[in-house]
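Right, I'll just put the structure down here and ask away after.
The other protein chains are all here in position, but one chain of the complex has been omitted.
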Amino acid sequence: MASVTFEEATRHYPASTRPAVDHLDLSVDDGEFVVLVGPSGCGKTTSLRMIAGLETVDSGRIRIGTRDVTDDDPKDRDVAMVFQNYALYPHMTVAQNMGFALKIARITKAEIRERILDAARLLDLEPYLDRKPKDLSGGQRQRVAMGRAIVRRPQAFLMDEPLSNLDAKLRVQTRNQIARLQRRLGTTTVYVTHDQIEAMTMGDRVAVMRDGVLQQCAAPRELYRSPANVFVAEFIGSPAMNLFSLPVVNNSVALGDCAIQVPREITAAAGEIVVGIRPEHFEIGAGGIEMQIDVVEELGADAYLYGRVTGLDNTFGQPVVARADGRSPPLRGDRVRLQPQPGHLHFFAADGRRLP
Amino acid sequence: MTTIDESASTVTRRRRFSTRRARAGRMFVAPNLASVAVFMLFPLGFSLYMSWQNWDLFRPAKFVGLANYHNLFAEDPLFVIALRNTVVYTVGTVVPTVLISLAVAGVLNRKVKGISIFRTIIFLPLAVSSVVMAVVWQFVFNTNNGLLNIMLGWIGIGPVPWLVDPKWAMLSLCTVSVWRSVPFATVILLAAMQGVPDNLYEAARLDGAGELRQFVSITVPLIRAAVSFVVVISIIHAFQAFDLVYVLTGHNGGPETATYVFGIMLFQHAFGFLEFGYASALAWVIFAILLVLTALQLRLGRRRAAQEERSWA
Partner (left out) sequence: MGVAERVIKPSIVRGVVLYTALTVIAWCALFPILWAVSGSLKDEGEVTTPTLFPSHPLWSNYREVFALMPFWRMLFNSVLYAGSVSIGQVFFCSLAGYAFARLRFRGRDTLFVLYLGTLMVPLTVTVIPQFILMRIAGLTDTPWAMIVPGLFGSAFGTYLMRQFFRTLPAELEEAAILDGCSPWQVYWRILLPHARPAAMVLAVLTWVNVWNDFLWPLLMIQRRSIATLTLGLVRMQGEYVARWPVLMAASILILLPLLLVYVIAQRAFIRGIAVTGLGG
C-alpha cells in the first residue's frame, strides 16, 4: 500500500500538436480512492497507463510510495490493473487467471490457493473457479478481472473504466461493490471513468481533466459547490449548470428583464463575466428571470424545465434549465419566473476561471 | 379478387426470383465443378480402379485384384525402405520447421522500425521454386567445391560428402526442406500471432511476465489452431515430397537409397517402369496413411481449437 504521485508528468505523442498529458501534478494518498474523469481524449487513460508503465513518460516523474518508478518496467512496479475489456487470458480458467501473476512471483502453491479462495469468496466467484472466460457472463468476467488484481495485494489498483461494458443496472450494483471493496481492503486506487456520476459517487477525491490538463482535483462536494472553472462547473452535475455570458453594467448583469447583483470585488476585475446557476437552485415563483418553457421532462420526483430566457420586448434569449417539483410541474408553453437562490450563484471570468 | 391475383403473382415473382438465382448459382459453379470432377474426382476413382490392375499403358490391362497391395506389403523390400525414409524425412522436416518458425514469427511479431523489410526478406524463399533452390543447394553441398566443405576446411574438418554419403544425404535433404518450409509456416503463424489482442500482453506485463514468459504462456497457447494447421499441411506436403528430392539427390533415391522416399518410389514405378497399377496401389496406400494421420491430428486439435476460438467472444 502506498501513495501514487504524478510530478509534472507529461506524455506527448509525436503525431499530435498538444500533449496527451500536460505537466500533470497529482498525488493520491495511501489508501485513497481518486477518480480521473473527463471527456474522451482528455488524457485520463493515458495518465493511468503512465502509472502502470504502459506509456512512456516524456518528462516529469511518477512515484509510487517514495520510489521513483518512472523508468521501471511494469512488472517491477507492483501495481495491478483492471482493463476496460478485462483482458482475461482466454485459455486459462478463472483460478489460473487469478493465479498467473502469483505463479510468476514464485509464491507457494498453498498460498496461491489460499489467496484465490479468499478473493473468490469476496467476489462471489467460488462456483466459477474452474470455468474459462468464455463461459462467464459480462458481470462475472468483470469480477474475475477484479479478483486478478486483488490477489496480488499490490501497492495500488488501477482501474480503466471497468464498468463501461456492463448494462445500466449491473453498473450501479457493481459500482457499490467496488467502492465497498476498496474501503475494506484499503488499497490506494486510481479509477478512470468518463461518467461523472460514477466519479462523484465513488471517489474520495475527483480529478477533472480536459485536453491533457488537470482542471481541478477535490472532494466531490467541493467540485459541486465551488467548481474552479467553467469546464468543471459544466461537467459536474446533471443536468449541467446554466451558464450565461453577460456584460457587467452598474455592478449587475441582466438576464432577460431581471437584474442580478454582482459583488463589487468581482465587477472591479472584469467587464464581462459568466454567471452560473444550477437548475436545482432556482425557486419557481413570483420574481426572478422569466422563462418560456419549451420542453418538460417528468422524472417522477423531479421535473426539469427546458426553455429560454425571455427578455424585454418579448425577445427570446439564452437557453435555461430549471428543476421543478415533480408533483405538478408547469406545462409546455407556460412562462414561469425563476428566482436564483441566494448563495448559489457562481461567477467566472471570461477566460473561465472562477471569481474571486 | 384483385388481392388474390396480386398475392398469386407476388408468389410467382418471388419464386421466379429464387429460381433465377438458383439457376445462376448452378451455372456459376458448373465450369469449376466440371474441372474438379475431371481432374480430381475422376482420378480418385480411376486410380483406385487402376490399383486392381496391371497396366503399362500400351498393352491391355489385366485384373489382378489385390495382388498389387499384397506385393507392396509383403514382397517389396523397397516399400519398407521408402516408408522409413519418408517418415524420417517428414519428422526431420516438420519438427524443426514448426519450432524454428515459431521462434522466427515471434521475433517478427513486433512493431519496430524496418520490420517490414525483414519480413519481406524472410518470406523470400516462399517465392523461390524447390527446383531452383535445389540446384543452388547442390552447389553449397558439393563435396569438392561446395561452400560448406570449403568453410569446414578452414577449421580443419575434412570434406563431408553431404549428398554422396548415405549417412549425410538425408540430413542435407532435411536441411534444405526445412529452409524451404519455414517461410510458409512463419507467414501463417505470424498472421495468427497478430490476432492476439495487445492488452493481453499488457495485462501479462503487469502480472510480472517477461518477454519469454509472455511468448510461452500467452502467444503460443493462443495460436494453437494455426500451429495445428501448419503441422497438418507440413506433414501432408513432406510425405509426398518429390521435386526437392529428385533434383537434390537424383531420381534413384540418392546414395544407396538413402533418400528413397514415397514420392520417388511412385515416380519410378509409374513413369520409369510403367507399372501404373502397382504405382496406383502405392498412391492409395500413401493416401490412406495420410488420412489416418490427419484424422488423428484433427481430432486432437479440433477440440482444443474450438475452445480457443469460442473464448474470443
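Note that the chains take the letters A and B in the order they are written out, and that residue 1 is the start of every chain.
The criterion applied here is as follows: a residue touches a chain if its C-beta (ideal position, glycine included) is under 8 Å from a C-beta of that chain, and two chains touch if they have at least 3 such contacts.
Everything numeric here is computed off the predicted structure, so don't read it as measured data.
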Contacting the left-out chain in the complete assembly, out of B:94, B:173 or B:187: B:187
With the missing chain put back, one of B:24, B:157 or B:216 would touch it. Which one? B:24
From B:52, B:79 or B:123, residue that would touch the chain that is not displayed: B:123
The missing chain sits against subunit B at residues 18, 20-26, 28-29, 31-36, 38-44, 46-47, 50, 57, 104, 107-108, 110, 112, 115-116, 118-133, 135-140, 142, 144-145, 147, 150-151, 179, 183, 187-189, 191-192, 194-195, 223, 225-229, 236, 239-240, 242-243, 246-247, 262-263, 266-267, 270-271, 276, 279-280, 282-284, 286-287, 290-291, 294, 305
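The rule is short, and it goes like this: only the chains that are shown with their structure count from here on.
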Could you give the separation in Å between the centres of subunit A and subunit B, each centre being the mean of its C-alpha atoms? 57
Within their complex, state which residues of subunit B touch subunit A. 197, 199-200, 202-210, 213, 217-218, 221-222, 307-308, 310-313
What residues of subunit A sit close enough to touch subunit B in their complex? 52-54, 73-75, 77, 79-81, 83, 85, 87, 89-91, 100-101, 104-105, 132-134, 148, 152
